[in-house]
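Note that this complex is displayed minus one protein chain, with the remaining chains in position.
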């Protein structure tokens, strides 16, 4: 006679039910707790960094999404594990394909991890002028996967975040204006410096300058000229126009004072 | 006597049937649900990005294909697992070969993952003029594995998508036209600038320009010339012809006003 | 007395036989089905791409070979698994050596995967003139592991397919003929352009041109010359001879019209 | 009758309780012990390196955080393991995704590991002028993930710590001032050296110098000049202004002594 | 009393014997079969490629060696597995060291895999003049691990086969002889071409040429000369001496016809 | 009645105790033995290499530390394993995080492994002048993780040991002093060589030289000069000052003998 072992079956079912029950309870507790933890942690860490409301919300939404999907995945796998459906070999079987995918997709994950920190640490803001990954331009959009830069000539650069290994942000604080001027070896250095100092004095009242430009001395002996250097600090973004204006005024002042910006020189020893 | 344990056999079969039954039911529920989820998710994410109908369909088809193949693979492995055919060692055994394949095929996966996001994020469109992966040209076709660019000289570049680590899209928005002109150190900067400004004025009505060109000042002290710069914004694709026309007009205006674009200079100190 | 448990033995044998039976049946079904699937899939995907009959056959043969070897491998391992010969540790043991092999052989796999797609996607054909992986030449043979290019100087380049990360195919569609000509700063741009235009007109009837060459304007201010550019579209492969002929005619036309192609200029300021 | 095996159940529970009990006790002992160990170890290792109080606290906090999270993670997993919830397959299942994440996140871990050692070993301090990872500037902030450098032109560089493979710290100890001066092949080397030595003597009392500059001899035969070299040691940060002043004085002394800093020379053999 | 279960022991031994027996039989069948398969496969694949007898033997010996060692390894591990000596943990334990070894030895494996295909595909032969991996020279020896090239200056280059990512074989088929000649902008292009054509005609009977050299036209406008190009096809290895002879004859023909190969030109605008 | 199986429990405990006992005994034997082995091995290997006492102690301390930590780790894990606390899944679970950490920390391990061998093999000593990893300077400190170089200009370079892939040690043995001198094509080579030989003779008694400098002949035909070369061997560190002195004496001797160190020459063919 076929003697089905009811006792054992019931026992097994009981154990199963108990396990699933514990599982459910754990998840029902973990889910809201985790979400709250994320929210509060993020708020604390962003509040100290003055991250804008909108950005904080984006990050929160992202993190809670990731958390939810992970939880669902874990629940499903554990559920199957308890029921005893042999999910182990399946997963192992998926490993070979999975490995290829993992290799292929690591770039994607790397993009998102880096993107997350760029957003959180506020390394760049929309509107900043930055140099990164061999591109430079004004930031148009910062995404989790790509950052968009508008180059000077109008080109739009899409940079995957993983390529952003270092960021040079040109929009953080004052900038230096720097102009190198070559004078002839025949001219008096002292005279040239005094003329340049008078030019620099004209820019003292210039609102573009945080710190008026000044002559710092003989920077180098060029092959045909003695190089003098002017340095000043300007408001961010004004350094280029300031440099252009200094250059124009220097040329004019030199013309007035008969100081020559020399052409390349060569001594010709003539033989026949 | 050979005493076949019928009871046990039936019990085992019962368990097997139950397991396979659950498996089937789960799959019959998951399959249509997953497909629907994909469709709706994709539609939502693409609708906000104004992806064209055709492109959305391509993506949807791709994702559902991937989903179906994965489901079939999972079903088969789980089925074998339940029956008890020792698929574990097989899969482990496949691991060594699999690893080599995984390494070899990661490029393929990487291509498809990147291709998917290029399609989804609309980084490039057919007809855009782009620079990427060391190639530049007009996009002829965007595939999941390769993107085809038509170079300026007519060459067709096949670029695997994984090589596209950054995209410079020259067809997004207005472009800058930029012309640098060198004038002699002997010429008056003010005079030259006024001539250049009158040339720029001629282009004010030019429909190619979004923002008429203007002289921005002394860009640099060259070894033989003072470099002045003209900058303007043009409609996309018109920057090159605009630059060519500015150059021609500048040369003519300089000729009329006796302003010289200087040759390289050298001071020769003659000895014998 | 030694009491051999015949019942159990028979039972075990029965289970074994059943398992092997199922295994056999599954394989006998899967083998022909798989082969058919490959054939039909390949035919469908190649028919839409107009792949030549011979090439399609090569691909089909390759895929069926790979499929057969995989099936045999799977069958053998599963057979051993059922018999209970401990193949698990063996395979694990092979892992260390296998890993080294996998690393070493990944290049081979990568070659074949890339080769497969180059064949399937028809990126290059025998006879195409291409640039890839730092080599350029005419394709002599496309293999699954290597592609052979015949360089211009007669050298035969063997390029492993995995090195082919991007292909520039110079034999797809019309090519541009481009000639840059420098004229003196003293010469009239308008005059030079009208002479060049008359030269271009001579090529209107030339069968090598799809689109007759034309002068597009002032391309650049060189240090000693104003650079004018001529552009035209030619039939593939004719761009070089077309360019050579344009160059010869331009030189002759300039000679007739006393327009000079200037030597490098230098202004010498003489001092003693 | 369904005969629930109470004995066995109680036995099992007993074993469970015992195991969890041991686990709890072990953790209650390990947790405070570990924290104390970290504190004392860190204090010992930092005290010998004169790390500032604030920095030591940061490191301690970080290490205790890491330790706590690890402990919690271990406890949870072991707890599940004891209860018998099948966490094994789950974890294996997470492996594929995990692998991708591991690849993607390795940069992050690498950042933190390197950051930890940069902090601990005091390779850079806030305010140091350093060159690293292709950037150079003054250190504004050293974080666990990124280090911020303020470039000379005002740009703020964000450098991920993993990119810091080598650090050139320009703010550790005295610096060398080095000036190369070319004299004519016609001038007497001895005369020039004596003039330079008298210039160097003027700087003997200069507080910027740790070791007064001196002429070390004929450094090279240039194509048009004999190169003499002056070397001295200055207080950190004063090397540039010292060099500028030496250059100015050398030029003036040479002018007084009729020693020429020669222009590039060329012998012209004139033919007709 | 100690009651040794003889029955069970005998049963176990019986199972063991059976397993080992099957194992032995399988191996005794597989070994000779495998060797034969390798021989016949290799012969077939090499016969179609006209691989020399000696080379085929080398490959066969290598493959049979690899096959034998693998078989022995498999046999030993399976034998231990059957006896029940716990070889699993051992192998796992070897994993860590093994991984390091695998990483370290992958170069070796990669060398051999590449070497095998270089031999099989006959990419290079002893005596060929090739460029590969940054070296170029005449092949002296092709080994499984390294290939030896004799450089032009006599240096012997040992190149690990894995470095051979692309091979440029200069000894396969005819080569092109190419000579570029610059003529003065003042000289008539037609005249120069007719002179060059007469020079080319002299080489028509030259046995070194497969295809007599010819003038193909105006290759470029140089800064001081119009560049004409001569191209011909020579027997392999004769291209350099052919080029040298063409150059000598061109110079002589130009001298006779008063055509100048111009020096670099410069227009000097003299100012005072 | 709940019937606790005391017998079984005691049996289990007995087995446990036995296992732990064996474990303890093994460790108590292995620990001191291992330490002694390390000490004696290190002493033997360092004594033959004349490693300084202090350095040998550092290495010994490091190795014994590593050994102790490893032993403790092994003991703890085996202890848990015996008790039966499920440490397996925990460790597997740690794998994903561990993998990321392993990737991130491999640099650290690589630093220490390389550092160990640099110390052991005495590739560099404190005070040596070396070039490595793109930096060069005098070694200030050799650590297990980083090596510090003091650059010539005073900069302190921190080089992670893993970056030290090759070391050029300039402080091992005598150095060569090498001076190249160009003489005019018009001057007699024999005359110039005899003058140079007399200069070299002056340095015969110079204590800086191990091997007096000598003229080795015509090194090259420069575009404007015939290059002669002088070579000698000096005590380590004296090569630069020796070269400077040779240069000075050569110039003076040439002046006395009317041998010219020529300027760059150019033949000017004048046209109008």
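Order of writing sets the labels: A, B, C, D, E and F. Residues in every chain begin at 1.
In the analysis below, contacts are C-beta pairs under 8 Å (C-beta built on N, C-alpha and C of every residue); 3 or more make two chains touch, one makes a residue touch a chain.
Source: prediction; values computed, not measured.
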| item | value |
| --- | --- |
| Of E:160, E:173 or E:217, the one touching the omitted chain in the full complex | E:160 |
| Residue among F:56, F:108 or F:133 touching the omitted chain | F:108 |
| Absent-chain contact - pick from F:119, F:226 or F:250 | F:226 |
| Missing-partner contacts on chain F, residue numbers | 6-7, 10-11, 19, 22-23, 73-74, 77-78, 80-82, 87-88, 91-92, 94-95, 98-99, 101-103, 105-114, 117, 121, 123, 131, 162, 165-170, 172-176, 178, 185, 189, 216-221, 223-224, 226, 233, 236, 239, 264-272 |
| Residues belonging to chain E that touch the chain removed from view | 1-5, 83-90, 92-97, 99-101, 103-105, 107-108, 133-135, 145-146, 150-160, 163, 181-182, 224, 241, 244-245, 247-248, 251-252, 261-270 |
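The definition used in the following text is that only the chains that are shown with their structure count from here on.
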| item | value |
| --- | --- |
| Geometric centre distance via CA averages, chain C-chain A, whole Å | 35 |
| Contacts with 2+ other chains: residues of chain D | 87-88, 92, 94-95, 99, 101, 103, 105, 107-108, 224, 263-270 |
